[in-house]
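The block underneath contains the structure these notes are about, expressed in structure tokens.
Of the protein chains in this complex, all but one are displayed in their positions.
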Amino acid sequence: MAVVEERSAEEIEHELHEVWEDAPGIPGFFATVDHKRIGMRYIYTAFIFFFIAGVQALFIRAQLTVPEADVVGPETYNQLFTMHGTTMIFLFNTPVLAGFGNYLLPLQLGTRDMAFPRLNAFSYWVFVLAGIFMYTSYLVGAPPDGGWFAYLPLTDKVNSPGVNLDFWGLGVIFVGISTTVGAINFIVTTFKLRAPGMSINRLPLFVWSILAMAFMIIFAVPAVTLAAALLEADRLFGTAFFDVARGGSALLYQHLFWFWGHPEVYILFVPAVGMVSMMIPVFSRRAVSGYVWAVGSLVAIAFISFGVWVHHMFAAGLPALAMSFFSAASLVIAIPSGVLFFVWIATMWQGRVRWTTPMLFSFGFLFIFLAGGLTGVMVSVLPFDWQVTDSYFIVAHFHYVLNGAVVFPIFGALYFWLPKMTGRMLSERLGRLSFWSMFVGFNVAFFPMHVLGLLGMPRRVYTYAEGLGWETLNVVVTAGSLLFGLGTLLTVVAWVMSRSRGAPAGDNPWDADSLEWSVASPTPHYNFRAIPVVASRHPLWDQQLLPEAISGDDEGTRSMGTPGALADETPITTGLDAGAEETMEIPRETYLPFLLALGLAVFFTGLLVEAVVIGVAGLVVATIGLLWWAWRTEADLV
Amino acid sequence: MTTAVAVPPASPRRRTYPTGWWGMVVLIMTEAMIFAGLLSSYFFVRAISPEWPLGHIEPPELKRISLFTVVLLGSSVPIFWAESAIRKGNQRGLRLGLLLSFLLGAIFMANLFFEYEELHFGVRDNAYASLYYAITGLHGLHVFVGLVMNLVVQIKAWQGKFTASRHLTVEIFGLYWHFVDVVWIFVFSSLYVSVGHW
Partner (left out) sequence: MAAALVAGACGSGSPSALDPKGPASERIAEVWWLMLALAVVVYLVVGGLILVASRRKRDAQEGGRRLPLSENAFIWIGGIAVPTAILVVLAVVTVSSTAELTQADDDPLRIEVEGFKWWWEVRYPDADVVTANEVHVPAGRPVEIELTTADVIHSFWVPELAGKVDLVPGQRNILRLTADEPGEYRGQCAEFCGIQHARMAFLVIADEPSAFDDWIERHRAPPPEPPPGPAAEGERIFESSSCAGCHTVRGTSARGTSGPDLSDFGSRRTIGAATVENNRGNLGGWIVNAQALKPGNLMPPVSLEPDELQALIAYLESRR
């Protein structure tokens, strides 16, 4: 320590820069393990997929605006809605939340990186390569066309002989690796890399939500990986898992798929709740009311979400008694959501609301989620579900939940956190315009779909006959979707403009409470020169002079001060009360994650084209990568 | 504007569980779900089938597989020895424990291949056959990965890279290997004991 103190602040800053800065240009791009770079990259990449899927949605609407339209044929239409759903779920919603989690988690926890920085890079590369893998299907003219849940037997080799479904099945397995690895990283980071004093009851709600999400991923994603793997085994190797003629079961696929599929809704929704629960208190200028209630609700949602999957199969002819059980369980999940509403209301009630753009988006979220939650209760009532499942009512419901209640918080989060990431504020004026355009457009687009469903319009039809009373509402829906799309573009404009014209953000532009606002904007490479010592749930509000730790002599505290940052290390703390425990060395830049992901991509390509040589080559590359990785990992240093 | 404070040091006697250990635990949770899903699929298909095994496939014979079950479960014991040896700094015990465990695992693996050779049904025959191969194959893959991990750890052990205080790799590998063994108990009781004959 004495050594450090002899040097000037500039010298230290310079040395920190030397230690933490990635190599410039292409090498640094592929080798970085910085959670901030990876997090932002996740967000950018996910938004590219968001706009691709948005364009697909507009094509869908163009085709459905008038009866018997011929904008795209049935084949193209089926590909469009399949890829729209697949992209939004697997390539936008999940990764964009992982991106925010990646960027924010270490900052909110007060540490210098994720627990496994190289795995973090790996999960990004797998995500982007899986996305490219799925979209290669467009280049060869064979995009998946079996719907985003790809029910058998429609998707077996007999009924879908083309390579289309293989892009889907293999892509889902591939991207699942990314999600799972990311979840492991979130869990371990949350438990082991917290700033001293940040005991488990002081975690920001966003961290809680990411933790709940990660646990849901750990227990749910294996089911969809299995479903897709068995589907591909049936398709590629002729096994009989889902082939009724050989004793298999088509319903088994549905059970496996929805065992993941329903928690997945909450995997997307819970982090969005976490974001809103960060923004509402900040813009109500007071601590969240009922923190414990909110945490309990997040945990309860995570648990209950595993007991409701059969409600996606209410029309499949299961025994009525079993269905009644799942119907009741589906009703119960409304209770934690109700608690969350009253937590937010109590927070705003006792605070003083500031109408910033992030708050507007949170506000829009409240009204949209309220509607989506209520229709969610309706569709869990068994007989009613028999009428509306697979109709436009369901399309409306899940867009209220997955688009409204997830995308609105994400857009709010862009306005809220991008200033931290880029150092520049986004235009409030464009933000408001974007919000109102999205909010009005959203409701005009999706509300009438409820009515269309009740009027008998099934989902996934590429056209409909005249005279069924669906014409007017379909025109309204299309108009709304255009307005919604316009609103999203306005945010892109605000985003791009902020890079050159945005006002400098400063450390804490919103006067917020969590640790990410204690560092400069954009965040320095090392996050915290010295790790903050936390004594409150709202450190920046309650600890006027946020204390910084100094490095001690023992293994547990030696990396807490500036010497830790200089040594590229970060402290590991105890699981519940975040006391000093160990020190972790943060790995340097490496190509290994990219190499391993590339090997997997080659392996899946080999399966896709059913070429043993390519598959084996990919496996060899991946294995070499893994072994090299295992060999070089000096985990024993700790 | 900030104040600097010293954080109380870690309590020295407390056993620590670093990130790598936690990472393996969470990985095992998600892997366990894959096996749970496959075994659930097995029982789901079995429940809707008029006969089991399907298509007049002979139920598995239990004598031989029971013997090799003992071999596989037995391979966990040397891992315990190896771990307790290195905690005392005993390099020889570590190396021998790892080696013995490797040999037992390899014997189990070899039996799997011989068993596949002798089976009178193929993976495409029916859903029972597909599930049988999928479950035993996935478990076999885990044994194989465990053996490869064992090799990596063993090479490091023979190079003397582990000490009484630094041997996290051994513990992480041990977790994984015990998991592979525990999963086998479920596979064995579902695929063999519940249908097989002596």
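Per-chain residue numbering starts at 1, and chain names A and B are given in the order in which the chains are listed.
Everything below uses one rule, namely that a residue touches a chain if its C-beta (ideal position, glycine included) is under 8 Å from a C-beta of that chain, and two chains touch if they have at least 3 such contacts.
Every value quoted in this text rests on a predicted model; they were computed, and no experiment measured them.
Note on the chain not shown: across the whole complex it touches A. When the full complex is taken into account, the listed residue touching the unshown chain is A:L331, out of A:V163, A:L236 or A:L331.
Within the complete assembly, A:L382 is the residue of A:I200, A:V299 or A:L382 that touches the hidden chain. Only one of the listed residues, A:S137, A:S289 or A:N403, touches the absent chain: A:S289. Hidden from this view is one chain, which touches subunit A at 73-75, 78, 146-147, 151, 153-154, 159, 244, 249-251, 284-286, 289-290, 293, 315-317, 320, 323-324, 327-328, 331-332, 334-335, 338-346, 348-353, 363, 366-367, 370-371, 374-375, 377-378, 381-391, 447-448, 450-451, 454-456, 458-465, 467-470, 472-473.
One rule holds in what follows: only the chains that are shown with their structure count from here on.
Separating the CA-averaged centres of subunit A and subunit B is a span of 32 Å. By the touch criterion stated above, subunit A contacts subunit B in their complex at residues 115-116, 119, 180, 183-185, 187-188, 191-193, 196-197, 218-223, 225-226, 230, 233, 237-241, 243, 246-249, 252, 255-256, 259, 530, 533, 545-550, 552-557, 560-561, 572, 575, 579-582, 584, 627, 630-631, 633, 635-638. Those residues of subunit B whose C-beta lies close enough to touch subunit A in the complex are 1-12, 14, 16-20, 22-23, 26-27, 29-31, 33-34, 36-38, 41, 44-45, 48-49, 54-55, 123-131, 133-134, 148-149, 152, 161-162, 166-169, 172.
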